[in-house]
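Here is the structure we will look at, set down as structure tokens.
One protein chain omitted, others in place.
Letters A and B name the chains as they come in the text, with residue numbers starting at 1 for each one.
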Amino acid sequence: MQVLLETKGLTKQFGGIIANKNINLTVNKGTTTGLIGPNGSGKTTLINQVSGELPATSGRTFFKGEDITGYSANKIARSGIGRTFQRIRLFHRLTVVENVLVARRHFFSANVLDIVLNTRRNRREEREQLEHAMTLLQRLGIESEAGKLPTALPYGKRRALEIARALALEPELLLLDEPAAGMAKEEYADIVRIMERLKEQGITMLLVEHTMEFIRRVVDWVYVLNFGEVISQGVFGDVEQDENVIKAYLGGDETL
Amino acid sequence: MRKRLKLVMILVFLGAVLYYPLMEENEYRLFVMNRGLIHAILASGLVFLTGFAGQISLGQAGFYAIGAYTSAILSTSYGVPIPLSIIVGVIFSVVAGLVVSVPSFNLKAFFLSLVTIAFGLIVHRLIVNLQPLTGGTNGFFGIPPMRWAGSMFTSNMHYYLFLGILAATVVSMYHIKRSYLGRAMFAINDDETAAESCGISARKAKVFAFAFSGALAGLAGALYAHFAGFLTPEPFVFFESSRFVGMAVVGGLRHLWGGVIGGIGLTLLPETLRLPYAGWENYYLLLASTITILFVVFLPRGLGDLASKALDRLWKVEGATKTLKDATVVDDSEAGADDASLT
Partner (left out) sequence: MLGLTDFIQNLVAGVSVGLTYGLMGLGVVFLWQSINRINFANISSAMLSVYLFFLFHTWLGLSMLLSAVLAIVLVAVYGLGLRYLLYEPITKRGGARLEFVVATLMLTVFWLTLIIAMFGGMPRRFPPLFGDATQFVRFFGVGVRAIYFYMIVVVAVLMTLLHVILRKTLMGKMLRATAQSKETAQLMGINVNLTANLAFVMSTTVVGVAGLLLGPIYFVSPVLGGGAIGIKGFAAAVMGGLVDPYGAILGGVVLGALENFSTLFISSAYRDVISFAVIAVVLVWKPTGIFNWTSKKE
């Protein structure tokens, strides 16, 4: 199997807190990898390091064999890593479809002059990208909201929009930080359906989630973090039985 | 029916704008209007920088001065043809814009405003002190006027030239706003981290915004130099910078027309208050600044917002649903008043 993402000894320190400690993680192409662990165990920090939002204290990250450590977040995004955020982050002054179009930036070849003069090239590209964005919205079932502002959307659809926006990059790897958190029942079912569809399409994912049922259903391989360290990994069925994992969760206030 | 009303109104407006200088008998009023057009060009740049991209500049008079003095010095002391000297003036302002954009990479908009004040003051100080080059406080005189077919520009020709440039500015901004560039500006204004995750380089977006607004300010300055015929450091002081920001805010930062409305409006305002009462001469400026403060306090979204809402109501066709094309039009009026980057 082909390795898509690999971290080697990734470490992140905030003052006295070591949020990630010597993390070696591998994500194979076409698989869905889960990241679980108690609150504050460093899951978001790891996602942020991979996506380039946070610079690593030490260690390296490889994507498609290339060392991407220290790249800016936007360069990493363009090289094929899309992401969503634990707390949904949308552009609230742009409409739903424009939110998606933002991430299509690098599929435009029109230059400033084309834009200012609104040349045929610019109009054609705008049309093509708009169609593409609408198709994406359709895939996530929110095409009817295209002209609205994100603030007018219910929570579940905002999350769907955020995923659509990440997919607009045409990423090879999708990082999802608690995609199902805070969802109502039907919204949750929608998200699970979306995940399964993405899996079918062969999109590689690394996702953080607290809902174990969710992990069981969509994840092929899971890493367990505790106090910034990987304490266990494997298929979920095995990890679930791991004594270290049970202890870590019992220490916190969550249960498997 | 409503559609026709809109068309008629636009035609009447266009006709009035084009016909205005022909029926204006008062040369001074036309002069003020021309300055208003220059200010509108500059204030549009600020709308772009602050309203679109979320960056503050309180040093816009610095770019204005660079454009003005560059074009003036090149054409007067070195005999460079005016169109070329204007272009060089714009280029110099753009370069200054690029330099000023560097601190914006790491600074919150608020701290940035202090750096831009410093920039404006440094430029002003240089003009005052580089006397052999700029004439210092004595002023720089004998700047050649623009010419058409051998004869000097009349007030009317200035008017049409400035109007044309302003129109081109607004049209350009309209296209940019609806392009990937405009979306990138709005995106970094709303949420820089999210924009980066979409592959948008916040740095590049800021550099572009500063360069664009610097270009417009430099262009306005260069036009002003040849229009006025002489330059003193006076119009390039810090208070002019704040007046420019005032124009953009009063006009409406989030509106394409904000700079036009504010630039012309705030230039004409003191003049319309210049009433022929004895002893009043000293007070009209006072009243003008009071009115500006009242506008900012009581109408924080600007006149542009007010106007567009009124017009929308006028020609809204009942029962019309938003089409796909409408979907891409940014509806600023519903956006929150707080810009993420400004708070």
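To be clear about the criterion, contacts are C-beta pairs under 8 Å (C-beta built on N, C-alpha and C of every residue); 3 or more make two chains touch, one makes a residue touch a chain.
Quick caveat: nothing in here was measured; it's all calculated off a predicted structure.
*Asks:* Among B:S113, B:S172, B:S197 or B:S308, which residue is in contact with the omitted chain in the full complex?
*Replies:* B:S113
*Asks:* Spell out the interface residues on subunit B facing the chain that's missing from view.
*Replies:* For subunit B, the residues touching the absent chain are 50, 56, 58, 102-103, 106-107, 109-115, 117-119, 121-122, 125, 128-129, 237-239, 242-243, 245-246, 249, 253, 282-283, 285-286, 289-290, 292-293, 296-298, 300, 337-339, 342-343.
Going forward, only the chains that are shown with their structure count from here on.
*Asks:* Distance between subunit A and subunit B based on Cα centroids, please, to the nearest Å.
*Replies:* For subunit A versus subunit B, the centre distance works out to 41 Å.
*Asks:* Within the complex, which stretch of subunit B touches subunit A?
*Replies:* 172, 175-176, 178-181, 183-184, 186-187, 189-191, 193-202, 322, 324, 326-332, 334-336
*Asks:* What residues on subunit A touch subunit B, complex-wise?
*Replies:* Touching subunit B: residues 51-53, 72-75, 77-78, 82-83, 85, 89-98, 101-106, 108, 110, 112, 115-118, 122, 126, 129-130, 134, 146-147, 149, 151, 165-166, 168-169 of subunit A.
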